[in-house]
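Of the protein chains in this complex, one is absent; all others appear in place.
Letters A, B, C and D mark the chains in the order given here, with residues in each chain numbered from 1 onward.
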Amino acid sequence: MVLRPLKPFFSNGKSATGFIIFLIFLIIAIFAPLIAPYSPSAAIYDPNLPPTADHWFGTTNTGQDIYSQFIFSARNTMVVGFGAGILSTIIGLIFGVIAGYRGGLTDAILSFIMNLFLVMPGLALLIVIEAYLKASTPFVNGLIIAFTGWAWGARVFRSQTMTLARRDFISAAKMSGKSSLRIMITEICPNMMSLIAGNIMFATLGAILAEAGLAFLGLEDINSTSWGIMLYWASSNAALLRGAWWWFVPPGVGIALVGLSLVLMNFAIDQITNPRLKTQKRRKNRGRKAARA
Amino acid sequence: MNEQSIVLVKVEDLVIKFPVRGDRKKKYITPVDNVNLEIKKGEVLALVGESGSGKTTIGRALVRLVKPTEGTITVHGKKVNEIRGKDLKDYRQVAQIIFQDPFGSLNPVKTIEGHLRFPLKKHQGYRGKALDEKVADLLLQVGLTPVQEIRKKHPHELSGGQRQRLAIARALAVNPQFIVADEPTSMLDVSIRAGILQLMNDLKRDLGLSYLYITHDLASARYFGDRIMVLYGGKVMEIADSKELIKNPLNPYTRLLLAATPGSESQIDLTDMTNDPPDLSEDRRGCPFVHRCPLATDVCRETMPALEEAAENHFVACHHLDKREQWN
Amino acid sequence: MRYVINRLGFFILSLWAAITINFILPRMMPGSPADAMFAKFQGQLTPAALDAMKKAYGIGQSTLWQQYIDYLHGLFTFNWGLSFMQYPTPVSDMIRGSLPWTIGLVGISTLLSVFIGTALGVYISWKRRGFLDNTLPVVSMIFQAMPYFWVALLFVFIFGFKLNWFPMAHGYDPAITPGFNGTFFTSILNHAFLPALTLLIGSLSGWIIGMRNNMMYTLGEDYVTFAEAKGVKTSRLMFSYAARNAILPQLTSFAIAIGNVVSGSILTEQVFSYPGIGNQLTSAVQSQDFPMIQASFLLIAVAVLVANLIVDLLYSRLDPRIRTGGE
Amino acid sequence: GCTDKTSTNSGGTKNTGNAAKNPKPLVIGLSPAGQWQENFNPFSNTAMGGTNGLIFQPLYYFDPVSGKENPMLATKYEWTNNNKTLVATLRDNVKWSDGEAFTADDVVFTFDLLKKDPAADSSGIWKEITSVEKQGDNQVAFNFDQANVPFQSYVLGVDIVPQHIWKDLGDPSKAKITKNLAIGTGPYLLDSFTPQLYKMKVNPKFYGGEYEVKELHFPVYSGNDSEQLALTKGELDWAGIFIPDADKVYVSADKEHNKYWFPPSNNVTLYPNLTNPLLKDINVRKAISLAIDRKKLSEQAASGYDPLSSTTALILPRDQAWVDPSIPKDKLEFVFDKDAAAKTLEDAGYKKGKDGIFVSPDGKKLSFTLQTVSGWTDWTTMAQLISQGLKDVGIDVKVQQPEYASYAKNVTGGNYDLAISWTNSGPDPYKQYQDMLNSHGGWNLEKWNDPQTDAALKKFQGTTDKAVQKEAINYLQNVMVNQMPTIPLVNGPVWYEYRTANYTGWPTEDDPYANPAPFNWPAPAITLSKLKPNTK
Partner (left out) sequence: MVEEKQPVLELQNVSVGYDSPAGMVQAVNDINLKIYENTIVGLIGESGSGKSTLGNAIMRLLKNNAVLTSGTIKVMGKDIYGMNKNELRKFRWSQMSMVFQSAMNALNPVLTIEEQILDVFLSHDKSMSKTEAKKKAIELMDIVSIDPRYLKSYPHELSGGMRQRVVIAIAIALDPKLVIMDEPTTALDVVVQRSILDKIKEIQRVKKYAILFISHDFSLVSELASRVAIMYAGRFIEVTDSKSLVHSERHHPYTQGLLRAIPHLTEDDVTIEGIPGNPPNLVDLPSGCAYHPRCPFAFDLCKKERPGIRHVDGREIECHLYDTVQGGV
């Protein structure tokens, strides 16, 4: 029963792989304190160690255990990524659904704001805002990423809402006396579930990458633990030049794997969204709707 | 018969305009132009006309999904043009609509009973067990059986006919007095259509419902409608008792429509008649049918003929009623 | 026509908004550039010198409103001020120096990405369920999921540092005198290869998958089947019927991508020491070079807007339904 | 300008002669930047490296690393008039690179320029001097308001520009000096400029004789990363960037040629904001100092390059001669003792709260922010280590790392609790103390305000007498040791990497003849004068 909604994920190899990778990282994130052998910040071990039995990924130049950092970073990165992904999807939904449903002037104004946010150079904007907020934690960064990155989703939701709003079941809902807000929440949103899920996945991927980029540029609180911060330290300590690839490679691979799991899972969502892939046959227009151009 | 004479819905001088994207300045089309009609309690008024003649727009205006631009709609003696909020909510309980498309008018992610619960709760105040029972009643009433099995299903698991039945049940859920049936069978299979018409007929008889029955099929209009109103280009061309209208069509457009209907006996050569749709622009003049009408003269181009009673209860709008014999 | 006016209206309005935001944003940043300068001189700078400098930079002596007017005026007279960080170099000079590199590198790799991605998308949708159709989307996605600066760093390290196949920095070999000659161009290509490659593989999958999905949709359309029945040649079927229609929904993304050419490479340029605008922007933000930030922001916003406008207009060319005001 | 035939010819022959041996240009890696801008204005604070020293030259250069005085356009200077007048004797037979002769008028003109345009006078010369006069043909006198002997390094350090060109250029701070206008007296001429690279060629008419390094290349790098790679790969001959683990990363790439030397030049210091009542308490400062493991800072944050600071803040071994012998040996070095730190606090009435953080007697938590600069990774690492160390003792420290500009604003504006920053250094200890401890000091971030300190500094300024100077410095050392206005951490080194594959004769620890970093202009002019092509 609980597993039923997950069924589509196992419908093909790609999404199943994605789902399994995702699950692994989810477990890592949830049980980080149990999995990680040491504290991620304690600088108490021999510095600059290559991988050993005690330190699987070696240690940093300040003697921190890289493996433990990796595990705890998974937690932060996932929280930040999904937090930002979900938040930006919610903002996008609010803008997109209201604009698409209301139409007219409301739509014109909201669309304008959307387009503006779409047009503002994302990373550049982020960098400026970051500079304003001073080195912020990954969570604050997640917030900013969400607040600057919702527009694309909003556009998608808007156009989907517009097609949905034209469908008769919305008129029918009006006829049954539902308020606009209720229609938006109970009639329109449930019909965009797959779009919403897809948007969350891509927004999450975007947020994870953006967060890593910001951290890499040094625009994140260096006390925090995230894959981006790990990369920042690795690169500023010339990890590659020193041959300490075990410091540089894992965070990148971690990001790539989580990202990959997201896009792979999205295949399953595609399958649900794409009407052509559904077995259900679309009924033909028996009326004479299209008789005039 | 006494009941029959109570006028439930009265529409006077209804005009509806829609803005359209013009090339430069904002333009309007007038898909409904000066329409008058009356529906008595327990009566079915059939509205026929070609695609785009404004049938749906009238229907939607009657249930207030579209706001009339001009004119008045009176239901039960109460003007409903401008009502909002609570009044509108109350009005929803009087008038309901069944949409043409049984696929588009159901929310694909809601269950069958999900479609019925809200209106029952909101308008009739059912709760808990009573609500469940009422849902079952309704489903039974429209012939959606076995009820317990069907109520948990989703629309895509139903056949077209079943969906249309659900749409009817949903309209009934608020216990209305008047239903706009907007081409309720045009998307259904022949074998299913008759069943839906039958069902609507039964409901009319049992519940004393009034209908505005919108269709493009004269045959079913004649079958289901007490009276038929013919619409062209947003204007009423003719209105009469069903049998009378089919037997004795007076307006050239009605006759054309009749001739085009498969199975009709009248033969009119249609092949070289242009298919241009009628002009709906705001500033049009004259009869909308003029560019297709074989009887058209300058008068037709200049002024719209008034609706006149040509026979008893048979109203028609045409400048050339006298010339109709020439054209057959 | 109305459509064009409509688009132009949006263009102008959002341009104004972008210009204004651009004015406000840097002013919200903490620390004035003169303070930064003050710090740079380790306290040796006298208050008098500081004041004089502030005056020269045009800071603090007028109201915000006055600054806004001056800003707008300067904008339209192409007088974008002098850079703080490279005082007294005019910002326009700095942009002129770096913009061509960015447009060259990022523009070309974006175009390549769009072209290759779209072509691959068309191809794999045509050969549905083939080997490539099963592998390419996933492989390309793996690359998209990686942080591109990380890939860039790895590339520099492996192909530049370890293997010595490609240079690790700069737009061309500094030892060569720029000129219209083969060696110079070879050098440019040689230097652009790695950055372009990172940009390319980072963005390819979007185009492949987007185009593939659109193609699948279009291929299911009746007009494609009808055309196939008519006996239309395969190539014409593929391009004029299927791809031509499938590409339309891609145009918006294309507009955004083109617009992002100017900004989309901040990290790449940083990693490859590429002499482009992204690089400039990063250092401008770090040294709070208001005029430079403003100018590059503006440039980026204008680039996106113009790209949007062009694509909108192009859209109306490609899709007759929009051109003649259909549904 | 017009060049006379002979010099062109001789230059030509020489060049061809060298070309036969094909000496490589010397490639210098400056600090990372986005792109070069063609700005060779010596009065601009964003001038390209080499503008000072290689193209334009000052009268004298006082080297902070070697502590040496290097005569440039002057050959001699002298204080007269109760140390209120500084007289410099100019070098003879110096020519501008366009062939015009260099005269005392040029010097007077230059200083007058600065007077007219304070924006160009970034060292505030005209705040100290009242007038500049020509004395005879080859002497210039600078008149001071009051004696300020150490200020000579600024006055004599001003780059001199040619009157015949600059008189038409308007405000010197705004003048755009490109290749054609870059006419100086230095050993090099600007050869070509692109935003990625500029080249200099040797000035055959240089007064000191033509240098052996004929061509200099200055490529731009956008970040430390890419410059490290280039350096390690042998693409640079001379650089001044931080490399972690230089032995492993850099030297091992080419053991024979890749060398580095990181001489100490100042103190990386933990500045406490003394306007913060908690930090005003010397016990808190002492506890903080005791809780810092400076050795770990040096080893882990700076790859062990940074020698530990002296409690006196003197830069050792350079300032060995200045050390106050009265200070006991054991007090000259910082100790790391967590227990002592906690004890210091407890003794002063501080108590540990539930969360393990000390609370002051009046109930305030010992919780501070610590500012460092975003991207300055050695400092940030130090900050982290400090934060962890202090936490162990019971002092809460949150590291913040804003962008440089906001950092600068915060620390100079007193808007911080703790901050890591540098100290300024001159050829002798005076400069450091003056800037850091004088109540009007330019880098008095901590806001130390002590009349006696000010008086000691004043005493130093007014004399050329070494003994008096020493007395003043002794007093200041004791202020540092006993009152701890700031908390020195480690010595800030000068980053300096060089390659002997193409050129030899570099400054080394054994022969520290000049500040070896290629960014402390005009010092590189001195280094370049000693370099010779590696003929092996």
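Here, a contact is a pair of C-beta atoms (placed from the backbone, for glycine too) under 8 Å apart; a residue touches a chain by one contact, two chains touch by 3 or more.
Note that the structure is predicted; figures quoted are calculated from it, not measured.
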Exercise for the section: Give the residue, chosen from B:65, B:83, B:259 or B:321, that touches the chain omitted from the document. Expected result: B:259
Practice task
Looking beyond the chains shown, say which of B:160, B:286 or B:305 touches the absent one.
Solution key: B:160
Fill in the blank from the handout: Cross-chain touch to the chain not pictured, restricted to B:66, B:80, B:218 or B:231, is B:218
Handout entry: Touch list for chain B against the chain that is not drawn
Key = 50-51, 159-162, 189-198, 216-220, 222-223, 243, 246, 256-265, 269-273, 275-277
Practice task
In the full complex, which bits of chain C touch the chain not displayed? Write them out.
Solution key: 128, 221-223, 225-233, 236, 240-241, 244-245, 248, 318-321, 324, 326-327
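In this section, only the chains that are shown with their structure count from here on.
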Exercise for the section: Name the most central chain, where centre means the mean of Cα atoms. Expected result: C
Exercise for the section: Please report how many Å separate the Cα centroid of chain B from that of chain C, as a whole number. Expected result: 55
Handout entry: Whole-Å gap between the CA centroids of chain C and chain D
Key = 39
Problem - Centre-to-centre distance between chain C and chain A (centres being mean Cα positions), rounded to whole Å - result: 22
Practice task
Return the residues of chain A touching two or more other chains; collapse runs of consecutive numbers into ranges.
Solution key: 131, 134, 235, 241
Handout entry: Sites on chain C touched by chain D in the complex
Key = 29-33, 35-46, 48-49, 51-53, 55-56, 83, 85-89, 93-94, 97-98, 153, 156-157, 160-161, 168-172, 174-175, 177-178, 269-275, 279-280, 282-288
Handout entry: Of all residues in chain C, those that touch chain A in their complex
Key = 10, 13-14, 17-18, 21, 25-26, 28-30, 138, 141-142, 144-151, 153-154, 157, 161, 205, 213, 216-217, 220, 256, 259-260, 262-264, 266-267, 270, 281-282, 285, 288, 293, 296-297, 300-301, 304-305, 308, 326-327
Fill in the blank from the handout: Per the touch rule, the chain B residues reaching chain A in their complex are 51-52, 60, 63, 65, 89, 92, 96-97, 99-101, 103-110, 118-119, 122-123, 156, 160, 167, 170-171, 173-174, 183, 186-188, 216, 277
